[in-house]
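The complex is shown incomplete by one protein chain, all other protein chains being positioned as in the whole.
Per-chain numbering from 1; labels A, B, C, D, E, F and G assigned in written order.
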């Protein structure tokens, strides 16, 4: 582990990508992630890589597609409206089983919205904003250090599963400066989400058919039944990911009367609220999914065995709450549970006090 | 009601749009919906309207945005990859509260996929493939006549709620010819989804500030808290829609040992399977949501009070099944229910026999 | 007795802009508003504001204005015009909006000969997002995404929009003006007036490119910015009328 | 003793194409494959097939090929080239792909001077989707979306891609050929060879537009199609070399 | 005689009017407006020729010019 | 003497070779291939000049040309 | 009555027209009917097929696994769809172009020399599709030849030649079908 640095989340993510051997970055400006292209434009050439400002988000994601086709580790980043424009390209990447990393530093929506932090693209990220039955692995860091770590993991998981991986952050995480510790990449490959599994060779990449038959990357499968087979193949892969990758941080849920659930920034704030509640003698727990897809249903269901009150804190109108409901329903009817929501859409960021207040209300 | 005609679904939809006073159509070719622009290019000029082939799906949805801004009834149609490209524009329309109709005649995905019928954009349609907290009203016809009827309703609901409405069909519905009866538009406004409610005047449309202060249509709301307020305003509207608009066709669920659930084409096939099952003495019911958003949770939950076995039939890897789970969970824990899936992704269309077989399996 | 020689046009609202000191959008806004007001079309005007600093145009113009998704401004404008063919429809765009993400939309609107008028603000960078490279950025120009200056070998040469659009038959008027000297400001207004007239005559597409100041992102004072425009930008983006078919009859 | 005067190039696989009878894609595929094979670059080639009838290119070309999303073909190709600068990278595109939905991507790749070679098949319509209007459709031409013929007043004039791209400094070679006569086929091959050479020399972007036959959607026999090309299409899309800076040094 | 009226709410102290005035009579004053800008003014209207240069270039349309006739 | 070999699998009966052959010796035969196309052939190779015109225009690369030397 | 029909052959043989005609006639006759084309990337000479269902009640499934009847216009079509018929099914084959049994066939085969019959009517544009349709109608399985005739009359009101040719083909086929079904 290198000495801690004090950096913006956006810059830490960019730096982590480079440390994880990403050598191709394609992006288009949009607040609040402009520090990513700015940083990449400085650092990539130093690292022997390529920074290219694409003409649009559409071009950027398709450049990531191209770089992945050629076997490179490539990345793009944007914020909500720009991510909407990438949906077709993301679907193509998933269909062609191309690795790649897409960061969404979310801002207030819908439409042009504003540039404040938001979490309102949860559905889009986890349910396929693009067309077709595909899934992204979605990672949701809540500190700058975790952002750096998960960025490194993102490239590894993308290569491991030949699937695009999304980093779902928000404007606060991207803009905030705090201490960041970059793990040593080799070590992280062992201790991070890859868990030391060896990466498969990219024996599918297009590099010129030298001494081998030509290769072909495509998603068009017109022969009857072939696309359905391909979908079942993808489904099998997704099932493996759902089995092996769900990850959550769980704090103090064993004896909890109420569990706060949230991801990223809202979970971070909820952590403080939980401590404040405990300080008041209220048995509050915290459930923070780190992988939003695959969502850690089983882990949350286990908690629902002993807890029936949940407060979901989201910087949106309530999206992850559906996954919380689906998880809790594995154990108990929703009639037999209280799953409350503290929604802060359109750029609002909750403060611990309001989470505490809302929790007290739930417990009443 | 005019005399029945024998038409392709795509053409019936286009004709219904014109009968519903849609005078602006913007689209880009893509199979299996090419009959829509082809038909519109012939009929629109006859009807005194405008057909414009847009340079892309992106341009098309933003032209619908523009036409809506100017107060016109406007429509676009496409199929899965093209709909992915419209996501940003759809989010803008929802944010600006602009009415408009978008038809997705789904095909096999992800990526380029194929041109066979599919239902794999359910998540995208119902969960906002675009960024931000917005919702589309999503209508899912299962016959050509219903496609025509719901198309008419779509324009009315769009104007009534100032919200974009999506018609979610599939290649089979679009390509199939069958008898279609076009309701008389005035009558349909009374008997259809609008239920005779008066349409509000378009006192927000931009027509030139003659004799009034200038108007302004925008989604950028930068002042602190204003976008959050706007989101809560949208949420309030969505809550009204969720209260007033859910619609499902329910057949023989009172005594059902098993309920088949599906939408559009798969529900249509399931109808036949249900009859075959009943003929065998098996008490099978059918639940077919017509509005996919708002999903008729309450109606399905009511069924789950007396039924604990469900077979969800989808032409995808399982998407609507989550809404079925959420609905059933209102009544019973998922441990205490069997919610099976018959998935046909990538262009497969189920036949009644396989639904029957799968149902028998579920009942075993 | 007192006579007002220069007054604020009723084409503008009273609002104070939030643009930076010295920003060219202010002058461009005024010229557009004056031209529209003076032609008597204000109450028949529908404008489309871009995603970019000028998104706030709707706070300043005293006519109906809508926002458009980034770069899709001409598609929105074209549709409005087709719904309301007797209105004056304006697509106001920056160089990121028009020349980068929205290049397909502008080219197609131009090629279709959509009867709209485009006011194109070339400030050689992305103002609103803090000064990144635009297609119009000069070779060697430092921006936040070209820290060593724009490298033409990997990112190309500045895109000359007025000249490019002038090559399309649907375009009936294409010109480039500037805003940093009184004479040029007068001239720019006449270019805008001509462009609007082309639209009103139903001739086709018209566009006025305006070389504009962005002192903030150039990291210069306003006066240094004026010098940059004179010495470096205008030589690359020559001022002039590249196409004028305003004499033509409506098709 | 027997000598083979004309043989199938090893640049093509043995597969029989699914293209329609008389379709120009077949000749274009062969010329590209021959030019690559003969230059010895086959094992260094990575091609990008468009969404359009030629999406099946990967079934026929005997080199590495990827699909790309509709119109984004040049963006994919540009990225491949930046990852593998010593490979020969081809972007093969139709007129719907390149000139309509993908106009921004092609213009930007061209303007950046991306070192790729674009083979652009102009068949004046959208072949794969059943013959809709393309930006290249002739004025008055009947297609499934212009049932009364393309109306230039509302949909514009045919877009001349080779000429348009030739105006951009990043483009070092731009030419238009045709495929309906033996002499033109020979000529087309030499255009392709030149374009590939420009890429291999690292000079910049090169493009060859090929006027091609689509008898199916034109509703004509192949021979009638040839006549249409000669009498109506080539007059609008003149054949020739619009830019040749192959003499230039690599930047 | 001309009057050069600078709207203090609008002026952003950009100095463009100073640069273009042929008489060099536009100055930045010590007056600060609510946005913190020092407001421009004409230091000697008697010298003003009413050429409008200042008003034409002002990005904030802060300048109005009057001609007072007796 | 030249030989004009048409691959019957590939020929799609488009008649382009017929049109361009200066000797007009290419013909469509009654032979149908698996795709239902009547296959083209050279009706008299002795007249063939080996000009390659037919092969050059053939969209399906169905034609190969040989020169037989004795 | 519920009849599921597949018509298959090659592009250019009028498969889609034939299927539509049948379905329209069924509707004209008061039945319900659906017609589903094989849409999309069709090429001249490439495979072409369509699915028609005609019934005296609502039709839910417009696609099906096992047709009741399969009209095979050429060999490629026969090879592809023959095995989808169960042994209760009937395959109507154009013996001129689809004479060879395909693997997995188990249905009853009714053959007629349809190409020859069609070419007799018009050698340049043989109405093969209508001959086959006529033969199907001759089997008398629910849709009446009168309804198809009426459709043809309406459709080709302005083109007496075409109408005549098609009606003639229909009748010729019908005779064949009727004689064979007995």
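Just so we're on the same page, a residue touches a chain if its C-beta (ideal position, glycine included) is under 8 Å from a C-beta of that chain, and two chains touch if they have at least 3 such contacts.
All values derive from a computational prediction rather than experimental measurement.
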Requested in this report: Taking the full complex into account, find the residue in A:139, A:269 or A:290 that is in contact with the omitted chain.
Outcome: A:269
Requested in this report: Could you tell which one of C:117, C:132, C:199 or C:216 touches the chain left off the display?
Outcome: C:216
Report task. List the residues of chain A that touch the chain left out of this view. Result -> 4, 6, 31-32, 115, 171-172, 175-179, 268-269, 271-272, 275, 349, 351-353
**Report entry** Absent-chain interface as seen on chain E, which is shown
**Finding:** 12, 34-37
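Operating definition for what follows: only the chains that are shown with their structure count from here on.
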**Report entry** Set of chains whose contacts include both chain E and chain A
**Finding:** C
Report task. Compute the centre of every chain as the mean of its C-alpha atoms, then state which one is farthest from the centre of chain F. Result -> E
Requested in this report: Can you check how far apart chain F and chain G are, centre to centre, with Cα atoms defining each centre and the answer in Å?
Outcome: 36
**Report entry** Gap in Å, rounded to a whole number, between the CA centres of chain D and chain B
**Finding:** 39
Query - Between chain F and chain E, distance of the C-alpha-averaged centres to the nearest whole Å - result: 84
Requested in this report: Indicate the residues of chain D shared as contacts by at least two other chains.
Outcome: 19-21, 55, 67, 69, 100-101, 103-104, 108, 128, 135, 154-155
Query raised in the report: What parts of chain F, by residue number, touch at least two of the other chains?
Result: 12, 35, 37
